Structure formats: structure tokens, C-alpha cells
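Here the complex is missing one protein chain, while the rest keep their positions.
As written, the chains take the letters A and B, and residue 1 is the first residue of each chain.
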Amino acid sequence: MSVEQLTADPDLEASARTPLWKRLAGDPQAVITGAILTVIVLVGFLGPFFWTHDPNAADLNYANALPGDPNRPLGGDQNGRDILARLLASTQTSIIAGLIGVIVALLVGVTAGLVGGYLGSKTSAVTEWLFNLVMTFPGILLLILLMPVTGGDYRVTMVIYGVLLSPAIFRIVRGLVIATKGELFVDAARVSGLTDTRILARHILAVIRGPIIVASAFLVGTAIGVQAGLAFLGVGSSAVPSFGSMVSEGFTNLYLRPMQFLWPSITLGLITACLILFGNALRDALEGGQKNVGGRKSRRPASSARPLEPIPSEENALLVVRDLQIGYPASDGTVRPVVKGVNFTLNKGEILGLVGESGSGKSQTAFSILKLLPAEAVILGGSVWFDGINLLEASERDMQKIRGRRIGYIPQEPMSNLDPSYRVGAQLVKSVRATTGVDRKEAKARVMELLERVGIANPERVYRSYPFQISGGMAQRVLIAGAVASRPALLIADEPTTALDVTVQAEILDLLRDLQKDLDLAIILVTHNFGVVADICERIAVMKDGRIVETGEAVDVFDNPASAYTKSLLAAILDESTVRADRPAALAQKQE
Amino acid sequence: MITYVLRRLGAGIILAVLVTFITYLLLAPSFEKIVRSILGTAATDANVAGRMQKLGYDRPVGVQYLDWLGGVFKGDFGRSLFTSELVGPAVTQRLGVTLSIVLPALAITVLLSIALGVIAAVRGGTIDKISQGVSLIGMLVPSLLLAIVLVLIFAVTLRWLPATGYAAPSSNFDGYLRTAAIPIFVLLIGGVANMAAQVRGAMIGELRKDYVRTLRARGMKNTTVVMQHALRNAVGPAVTVLGLEFLAMLGGALFIEKVFALPGFGTYAFSAALRGDVPVVMGITGFTVLLTVTINLLADLVNGWLNPKARLQ
Partner (left out) sequence: MNPLLQVNNLHVAYPSKKFFKPALEIIHGVSLDLAPGETLGIVGESGSGKTTIGRAVLGLAPVTKGSIEFEGKDISHAGKAERRKIARDLQVVFQDPYSSLNPAMAVGDILSEPLVTLGATRADARRRVRTLLDQVGLPHDAADRLPREFSGGQRQRVAIARALGPKPRLIVCDEPVSALDLSTQALVLELLLDIQRETGVAYLFISHDLAVVRHISHRVAVVYRGEIVETGPAEDVTLKPEHPYTQRLLLAAPIPHPVQQERRRAERLRLREQQREQHEQTAVGLSRA
């Protein structure tokens, strides 16, 4: 009975179920750094069983001994202690220090993060305040100042440092828990009667464990670095071998025996570098690298160059789209087309409805007219003729002159399309000035006039408001004002009423109709809603799978759809004749 | 705006009081041991008790702390247990040296991070890869090792800069630049590695937002949209971590001071802690916390200016 398809993205399917370790095994960075770290840990802990020299045994016979001596293979330090034995012992110290720090940070941070995130907002506020307090402690300084308390034991010091690190974990966990808690699947689990602990363990921890593992890898590195740094300063017992104290001693002896400095530095640097690189690989495996969207370049393959194409000269035509093709790069290096040869003509002052379901390519088509496709989009071919030029070949500078002035844009989601940091008036004044170059005073006057024109009852107040202080319907009116500010000839409206309530939708459609008449606008209205199309559009183009399957006068398409797809869409509409007729089973039985 | 500032200021002061109080509580159990070490092994229990009483350490911890706090509000941080010098002037003098390294490093970090982050996010491609590579190196090389390597190159091998020493910027600016250049550079490498990545991530996120496209659709220049709109929204989160970055740099400065033999307050704190010089330890804690609170307040102010929602709600 299902006509839907499984998601057509094979990479997504493949990556979805591959376990984490398998994805890591395929990443050379993870494999190499992971192997190095494993070797270092093994050598640090097993090495002393094979090389049993006491790392603290001083023997002045070997003071500053050169490497190569059978008793001091890597040489001796200034007290004649065995550098190899000290390196092995220091590795152990480092690893233990790192683990203590991270385990304490995880215990404190995860527990508090789960509690603070999951329980009520007041508990949450209190825990957050407490951890802000911990963050304000001057960490390393505090560890030094607390020497009278710790007695110089590096393990106690690392416990305290773990607490100081815990806010980092706490913040991650709390943020994720709060975000996850609002997810509906947690509500669904609650409706099923799952206990809080089970919800936390099964639903929330499962989602947030990835970022915690990544953060832990980095924190081990931080903790090891801090332990070494403290030992370098001399905080801690001299009986515990540590990279820090070795570096410090090597530093004083630098000119005589540079190797004494190099051995611990290289090992320490290798451990921290591997931890960070491994953490990065882990993060990439878990969330996929953050790709750059960039702003400027729009790649154009050679196939789009068709210089000899004549300018279509249809009478009254404002916009002519010919064989438009747009694609997106897939992970296998090919470009997957999403718009596959779209043709249509828009006359002056005409309202065209571009209708289709999600993924039909209708929005991509609309954005290509403004040349505001995402940076990774590739225009594979075709032309968009407007004002006698092919917009697909226009430069960014030319487009700047066309956008706003000749072609306006009304977006779908009113709130996210206003800059949250500027007052409504300031945003509009800026765009008016960008397109017309009038001075601030005149721009303001024009904006006030526009706000009134789009039906805002109190323009003065809205002018001074921030976007989050006005309603969605009001924000959509503001965006319409912005779109028509420079009296464009063409408006691109991308689902302009989809995010609004029906009563507001009706008013916005009234406004668009009014403006269209007043300004003699041509409008391309992208929508999935046939009611909206019926209300405002004169002509319809139905899109499916990157192609236009049917174009025609609105009434004709509704009354006599030509394509099977349009027919099936129209059949799926619940109109006023679809009223539930059967009675509830229980009541019906009773009456029989 | 004024209530916002006052609220933040109030929270900061409470925070400072709490941090110093907790530090005092942590130190309090070792007071007797410290007094014993001052008096030497020959001291009797009575001697110790007498000195404890004289120093006021026999009173309840809360009273002792309030006493200290009262002094602080009058500008009196007490005297060192060992050298009897006034803690206030001693700490500020040492702190001045450290800050003359940390504050320039912090300022340059902020500017450089924003510039690098924005360019990497907007231009992408090679520039992005290079800046990410630099960030990674900055994170991978422990600053301690970097400091030592730089000394080896510039001071020992090339002899362009002195390896150690310090000149105050007020008395000998040229000397200050020569002695502080490497320490500042070491600190800001770590800072930039951290912060530039953050700005880049925030910028990339911001450039994907709907309003950026809408503003461009109104015919605004791409650079205007990036610099005046996207950047303003992206830089807020980076500014809020300024306080943390300051603390991290202060921590880093402690190690670096030792490498370059700078007379900063790291060495001072170290010797005071080693001896258990309570008033000095408290003084250092107090000053550091006040500094952090001030930096946080500044960050909050900038953030409130950038982000009206935080200010108005």
C-alpha cells in the first residue's frame, strides 16, 4: 500500500549502521595515532617489567652519561639516574595523571550535567551557577596555591584538577541533555511509562555519549600537559618521575646534554599530539567533518557555456527559464541533478504558482533566479533570461544591482529571516539604502511608509522593535515590505505563508494581491498548498522530481489536469466534501 | 542596560567572595602545620598555640574569613607571614609583570582569531585549510615546549632577542618589547588556535542562516552582510569565552615565566604556596578572581551590546 520510497541516499544508509570502530578503522589518522598511543601505554606499563632499573637510583658514575652504555641505554641525567627507566616511569605517571583527571571530570561533569539538564529549570539554574563558580577558579594557580593541602601528591592534585575540568564536560552534557529532553522521542518514552533513570540511560546517554568521548580524549591531553607543567615548575614530589621534572632538569643542562631535554619533550609532545589528533578523528567519525559553505564561488562546469543561444523574444515576457539544470555533489564525486531541465515563461504582472512536493526542485528553481543557491550547488546548464540578460552568466556585482531593485524575495520562515541583532527599522533602512543610495532620513521615511503600506497598524513601534518582539505574521509583513522596498518588477515568494496560521495566511495573501495590483508585480509563488495556488495564482506549473510536468491556466489545471501526477495530487486533497460519515464502531454496534 | 550591568556586576562580586571563601576553607586545615614550620622544630605546642592566637587562626574559620574580607574592602590584604611585606603592593607589582604579557596576548588573540576565523569561513578553500593547519599545530605543540624551542632559536642561536630578563613597559618600552615578544607570542599561539576555530565554526553556522540569504536578496553587498550582520551574530559566543581564555593564558603564563625568568607572580605564588604563606596566597587568589570577574563583566557587556535578546530578556 505504500507508494513511498526508501531514502535514496546510499551513503547515508551505509554510514548509518556502520559501528564507530569500523569507521575509525578506515581513517588512517585514527589508526596511526591510536596505534602510537597503544604502544606508548603498553611500553609505559609493561616496560618496567623488562627494564628493571630503578628510575630514582642516582649513581654519580653515570652522571650525564652519553647514550649507548649498557646500563644507561639512553644515557644518564645529571645525577646519574637512568633516563630510559625515568622515561618509562614518567609515561606511567602521565597516563595515570591523565586518567585520574578525566575520570573525576567525567564523574562530576556527567552526573551534574544529567541532573542539571534533566530536572526542572530551577535545579538547572543552581547547578549551572555552581559550575560557573568552578570555572572562575584560576585553575593552575589554584593547584599551586593548594600545595599545602595536596602535600605535593600528583594524584591528589589531579583529582582537584579533574574537578576544575568538570565544567567543560558539564556544559556539553547539560546542553545536550536539554536539547535532547525537548525531543519528542523522550516524551514518547515517558508516555510509555519508562522511568527517569531508564530514559536517561537509554535515550539520552545514547545520544550524548559521542561528544563526551571526544571531549574526554582532549581532556586527557590537557590533564597530561598540566601535570607535566606543574612538575616542571617543581610542584610535586621529586621522588615521582615525570616528564615535567625531566624537561626542567634537561632545560638547565641544555647546552651540555641536549638529549636530556629532548627525550622527555619528544615523548610528551608525541602523547599530547596523538591524543588531539585521535580526538579529531573520533569527532569526524562521529559527526562528519564540518564542511565549509563559503560565500562567493559558484562553480560552473563547461557544459553550461552556450554562448550562441539567442535571447528568447516572447512578447510581454519578463522572465524566460530555459532548460535549467541544477545539481549537488554527491560523496562519490559525481554531481547528482535535482533540477533536470526546467522551462517556463513568466509575463509581466503575472502570478505563477510553482507547485510540488518536497524534493521536487521547486525552491532550487526559484533560488537560481536570484542566484542565491547554496555555495555547493552546481548549475549544470540552461539559461534564465531577465531584462535581456542571462542571469546565470551575470557577475555577482551585476546580480547585486538586480536583487532587491528588479527582483524581490519573500522567504518562508518569518523569524529566521530577520537578523536577530538589529531593530526591524534599521534592517530595512540598510537594505533601502543599499539599493537606492538615499540618505538615512529619507530611507527612514520610506521605510515608515512601507510598514504602513503592508498593513502594520503601529509602524512606529514595529520600526523600533527587535525581531523577537514581534509576532510571526507581523514579521512576514516586515519581510514583504523589505521585498517590495525598491519596487521590483518580479517577486520570488518561497512558501510565503507556510509557517503562518490560516487566518494570518489569508491576510498575507490579501496583501500580496493588493501589492501585485498596485505595483504591477510579477510573482513566482513557490508552494505545496493548492489552496494558496487557487487563491492567488493565474497560472500553475506543477513540478515533480526536477521537472515541470504540467503548465497551464489555474482554472484549467484544476478542472482538467493533463498529467497523471497532477491528477493524483489533486485527488489527495481533502476538500470540503471529504467528511467522515461512518459512526464510531462502539456506538454503531449499540444501535444495531 | 543599567540593570543588566548591575545584575552582572552583583553576580560577579558574589562569585569573587565565594571563590576566595572556598580557597580559605581549603587552606584552613593546614594552618597549624604552617605555623609549626614558621616556628621551627624546637617550638612547643604552647608556642604554636600562642602564635595561632596571635595570628587569629584560633577563631572560627568564618570569622577569620570575614576579617580578611573586611580588610580587602579597605584595601588591606595583610602582611606576609614570612617577610612581613604588605601583600597588596607586592601582589600588584608582580601581577603587573604578568599582565603586561597576558593582556597584550589576549588582545592580539581576539583580533587575530576574528580575522582568521572570518576569512577561513568566508573564503574557504586553501586559506581555510592553511588556517586550520596552523590551528592544529598550535594545539598540538605544548606551549611549554614551544617556548623553549623559540628561546633556542631566537635567543641562543640567532641572538636576536635576550633569552631571559624583563623590562617594564613604562620605563623601557624597547626593552619590554624585546623581552616580552616571545612570551606573548607563545601565549597567543595557543589562544588563536583555540579561538579562531571557534569563530570559524560560528561564522560558518551563521552564513548558513536564512537571514543572510534574505539580506543578500535585497541587493546588499556580500561583504556588508558578512561584516555587519553575520559577524556580529557569530562573535557573541566567542566573546563569552573570553574570561576562560584569560584564565587559560594566566595559567600558561605561570610556566612561561619560569622559562624566561620573568619576575611575574607565578614564581611569587609558587614560593608563597610552598611555604604556606596564607595572606599572600589569599591575596593572589583575590586579585586573580577580581580580574576574571572584570574580564567576564566586560565580555558580558560586549555580548549584551551585540545581542539585544540577552540584554532585554
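One rule holds for everything that comes next: a residue touches a chain if its C-beta (ideal position, glycine included) is under 8 Å from a C-beta of that chain, and two chains touch if they have at least 3 such contacts.
None of the values given here were measured: they were computed from a predicted structure.
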Neighbouring displayed chains - absent chain, whole complex: A
Options A:P28, A:G333 or A:P584, residue touching the unrepresented chain: A:P584
Options A:P28, A:G68, A:G193 or A:G388, residue touching the unrepresented chain: A:G193
Touching residues on subunit A - with respect to the absent chain: 1-7, 12-13, 16-17, 120-122, 125, 183-185, 187-196, 198, 202-203, 206-207, 357-358, 472, 501-503, 505-506, 509, 528-535, 537, 554-555, 558, 568-570, 572-576, 578-580, 582-587, 590
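Note that only the chains that are shown with their structure count from here on.
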Contacting residues of subunit B [partner subunit A, same complex]: 15-16, 18-19, 23, 26-27, 29-30, 33-34, 120-125, 128, 136, 139-142, 144-145, 148, 152, 201, 204, 207-211, 213-222, 224, 226, 228-229, 232-233, 243-244, 247, 250-251, 254-255, 258-259, 266, 269-270, 272-274, 276, 281, 284-285, 288-289, 292-293, 296, 306-309, 312
Contact set on subunit A toward subunit B in their complex: 132-133, 135-142, 144-149, 225-226, 228-229, 232-235, 247, 251, 254, 261, 265, 268-269, 272-273, 276-277, 280, 290, 292-297, 370, 372, 375, 396, 400-405, 407-409, 411, 413, 416-422, 427, 430-431, 434-435, 466, 468-469, 479, 482-483, 485-486, 492
